[in-house]
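A protein chain is absent from this complex, but the other protein chains hold their places.
Take a look at chain A:
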């Protein structure tokens, strides 16, 4: 997948601080067209911040992020809105619009931001609901859906803008265990379509299966950037080793 390496996302010396507290301390990272990059790391490591910087839900403190080769650091207002239109974001807490049905949630932005007609937007919404296996939930409000169903609608909502890039911020962390599978299945299918994806997740088995590369981040820097086989079987960095051990046996928290 990385043979013709043209970066779709390129971090250049990116930093982010909240006040005087640095969260991201100088990250350089390139993601190629169609690549699926899994970002993992302990809580507080800055991994959510990293992907929220891509569509500027967080502002950059310094550095630049190139999307399709275009510098975005100076984007404001309308330019920023256009940038976001092409980048789908899936939240940990789903964040479906509470006053709209599943179909309306998906159709709203295509109508109001992209300017599609109501019928076009609705038929797009129906197609996407079918794709995530929720055709029968078209008229349901978010409060009537399970967590797994809400997250699948949220993924459909992100896809409705036909983005080139999809960002996932711990998409299964707020789900009951029995619902994780249905959401991962949908994401796995997307990974195969060639859309560029950055996925923050703690699901290591899933990461191993879908990732082209795994990024391990701690303290706001990238400590490891490796293909999944290498990361999971022969990670070099001691912090990454400890992180993986803790995920595999959570009770064994002390290092050696």
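What we mean here is this: a residue touches a chain if its C-beta (ideal position, glycine included) is under 8 Å from a C-beta of that chain, and two chains touch if they have at least 3 such contacts; residues count from 1.
Here is the rule we use: contacts and distances are computed from a predicted model.
**Q** Unshown chain, UniProt name, "Acetoin utilization protein AcuC", "GltJ protein", "Hypoxic response protein 1" or "Peptide/nickel transport system permease protein"?
**A** Choosing among "Acetoin utilization protein AcuC", "GltJ protein", "Hypoxic response protein 1" or "Peptide/nickel transport system permease protein", the correct UniProt name is "GltJ protein".
**Q** Tell me which of A:13, A:62, A:81 or A:173 is the one touching the absent chain.
**A** Residue touching the chain left out of view: A:81.
**Q** In the full complex, which of A:75, A:91 or A:231 touches the chain missing from this view?
**A** The single option touching the absent chain is A:91.
**Q** Out of A:55, A:172 or A:235, point to the residue that touches the absent chain in the complete complex.
**A** Looking across A:55, A:172 or A:235, the contact with the absent chain belongs to A:55.
**Q** Could you tell which one of A:43, A:59, A:74 or A:143 touches the chain left off the display?
**A** A:143
**Q** In the full complex, which bits of chain A touch the chain not displayed? Write them out.
**A** For chain A, the residues touching the absent chain are 55, 57, 77-78, 81-82, 84-85, 87-89, 91, 93-100, 108-109, 112-113, 141-144, 157-158, 161.
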